[in-house]
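What follows is a short report on a single structure.
For this depiction, one protein chain was excluded, whereas all remaining protein chains were kept in their positions.
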Amino acid sequence: MSARNPGTGKDEAGAEPARGRSSLSRRGLLRGAGWLGAVAALFGGGTALARQAVDTAAVSDSVADLFQKHYKKMSREEMQEAIARIERRAKRDFDVAIHVGNEPPLENVVFGYAISLSRCKGTRRCVEACMAENNTSRDSQIQYIRVLELDHGETNLTNADPYYDGENVPRKGKWYIPIQCQQCENPPCVKACPVQATWKEPDGITVIDYNWCIGCRYCQAACPYWARHFNWNDPKLPADEVNVDTHYLGNRPRRRGVMEKCTFCIQRTRKGRQPACLEACPTGARIFGNLLDPNSDIRYVLENKTVYRLKEDLGTEPKFWYFAD
Amino acid sequence: MQRMDGGRRPLSRYLAALPVALPLMLAVAFAAVPLLAADKPPTQSPEEAESVLKQIMAKRFVVRGVTARGQTLSQAPPFKVVPRIPSLTKYPCTNCHDNSFVDSRVRVLKEEHTDLVFEHGGGRFWCYDACHNGKDMDHLVSLRGTPIDYNQAYILCGQCHFQQAEDFAFGGHGRRAGAWPAPRDVPPTAEHLLVKERGKIAHWKGERVLLSCPACHNAHAPAIRPFQASPVPEVRSGLKRAPGEPEGAGPFSEWEAFSGGKKR
Partner (left out) sequence: MGAIFRFFWDALRTIFRGGPLYWLWLLVLIALVAIGALHYREQWEHGLIVTGMSDQVSWGAYIANFTFLVGVAAAAVMLVIPAYIFDRNDVREVVLIGEGVAVAAVVMCMLFVTVDLGHPERFWHLLPYIGVFNFPQSMLAWDVVVLTGYLFLNLSIPFYILFTRYRGREPDLRIYYPGVLISIAWAISIHTVTAFLFSSNVSRPFWDTAVLAPRFLASAFTSGPALIVLALQVIDRFTAFKVRDEVIAFLAIVVTVALQVNLFLLGVEFFTEFYFASEHTAYARFLFFGLAGHRALVPWIWTAIAFNLIAVSILSVHPLRRRRTLLNAACALTVVGVWVEKGVGLIIPGFTPTPLGEVFDYVPTRVEILVSIGIWAFGFLVFTLLAKVAIPIETGAVTHALDDAERRKAAQAGRVTA
């Protein structure tokens, strides 16, 4: 092709290009047909494969899930339908009848948590209890609580060891600190989420709508406490280990591709019960209660013990304190 | 020397001794009376003791209050304690013990209570010195001699361990009754945890039901023993942790070098 002047469109010889009548050459037609055929073949093969494993109820549930609204925007009926779908799916996946509650936050309650570092002996019972309570994936071992072992005199977390093998804990010369979601008053994860799939409830718990999360993991990058965990695959949970008392925003079964984290056992605490980690702690190192109640255990600890919070300089205002007594 | 009156002592001589002897006898009499009366000291009934104590305590100047808000122990939020007696296998003690016979010798027990390990107090006290009530074996006894029920052992422990007692009363120490067992009720291994016992789950709201001290601390050897920790956390399925090397030396290494300790 001779070079044409971009300005006038004429070539060196001064000729203008042929005025185009759109005509298809045979070659072009054949080529086009060939491409179309290839695409159609791929598509047809794909749908044929998909048709092999189809369960109508599951499909209609999946479609309804796809169009489910944000938790805060659902009407009462939509919420009940969403819960029914979750219960049906649990029946299909685990052959277990679960109950998904949706208890609202209690009035005049803001939860707070404290751990005594003198009494924590690194037994990791809290981790075990949390997994049993919250239906976390056993396969990818999602653990909301991380217990770190440090040398006495060491507070630098880079020198902490979460993988200590506790033949007999506490090991000599070590101290232990369990870290889970700090339920910040000023949570960076809530700010980061592009679809507001995570937010802070009036009782202070930062929750996730697992059906709204798109799985971008920006909140995981934003969290300074490594508290948020991602379902990299479908959670593997043996049917006999399923905890059937669940909450929509808490421990009801999740699917892959969404974030999850400690919710202060929202399915328990909104009914007045202690979180599972606290109940399981053999040394009574954990204290939990209502920060707005002046007679609560947590208020006593905050007022009478020397408490501190992790990474306080970041301004996240955690509702999780540590002390030694 | 020769006597002038022929051998008889005159009465005036004895009368002359009286000013000396009489005060002496009176002094001895006055001294003897309190000594003879020393067998019976003043007594006080327990109720009288309590009421006088209450009055004195009410008027005392509190240097350090129990809580930052100035509450005392009696102002702690109300709580109930789970009875401990049902867990005591050898209760009632009077099945064997006779409340009038007390053998308070320091010795190794060879006939009964042979599995008892005593590791409490570092030798500062023995069975009947601080806790057990020789005169009423079905109760414990306070340092002031008042009997304490076995279900309220926390009152006994709180005499020495007053900081823990205060924390216990206000909620900063101890455990509430719940489904997961206290350390003394199960062997310290990685037990499968009881999710199913829904009725026994502990509550933060409502009535406070606490476990008494011996539920977690063996009164004769209270220090909590080392546990077998639950398993090491795993990494994401499909990945493996690559072992690294320890980063640098520990926190005391520079000072240990001076004291001849090992540099890690």
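Read from first to last, the chains carry the letters A and B; within each, the first residue is number 1.
Note that a contact is a pair of C-beta atoms (placed from the backbone, for glycine too) under 8 Å apart; a residue touches a chain by one contact, two chains touch by 3 or more.
This one's a predicted model, so the numbers in the text were calculated from it and none came from an experiment.
Trainee: Considering the complete complex, identify which of A:I115, A:C130, A:C181 or A:C213 is in touch with the unshown chain.
Mentor: Checking the options A:I115, A:C130, A:C181 or A:C213, the one contacting the hidden chain is A:C213.
Trainee: Which candidate, B:H161, B:H203 or B:R236, sits in contact with the chain we can't see?
Mentor: In the full complex, the listed residue that touches the missing chain is B:R236.
Trainee: Based on the whole complex, identify which of A:A64, A:A192 or A:L292 touches the chain you can't see.
Mentor: If we include the chain that is not displayed, A:A192 is the one touching it.
Trainee: Which one, A:R85, A:K121, A:H229 or A:K305, makes contact with the chain that was left out?
Mentor: Result: among the candidates, A:H229 touches the missing chain.
Trainee: Hey, which chain A residues sit against the chain that's not shown?
Mentor: 1-11, 17, 19-20, 22, 24, 28, 31-32, 66, 70, 73, 140, 142, 146, 148, 156-160, 162, 179, 188, 191-197, 212-218, 220-226, 229-234, 256-258, 311, 314-315
Trainee: In the complete complex, which positions of chain B touch the hidden chain?
Mentor: Output for chain B: 235-239, 241-247.
Here, only the chains that are shown with their structure count from here on.
Trainee: Based only on mean CA positions, could you tell me how far chain A sits from chain B in angstrom?
Mentor: 49
Trainee: Write out the stretch or stretches of chain B touching chain A in their complex.
Mentor: 67-69, 77, 163, 167, 170-176, 178-180, 182-183, 188, 190, 193, 195, 198, 201-206, 216, 224, 226-237, 241, 247-248, 250-252
Trainee: Could you please specify the touching residues of chain A with respect to chain B in the complex?
Mentor: Answer in residue numbers: 106, 121-125, 127-129, 132-133, 139-141, 143, 146, 151-154, 158-159, 162-170, 232-233, 243, 245, 268-269, 272-274, 278-284, 287-290, 294-298, 300-301, 303-305, 325.
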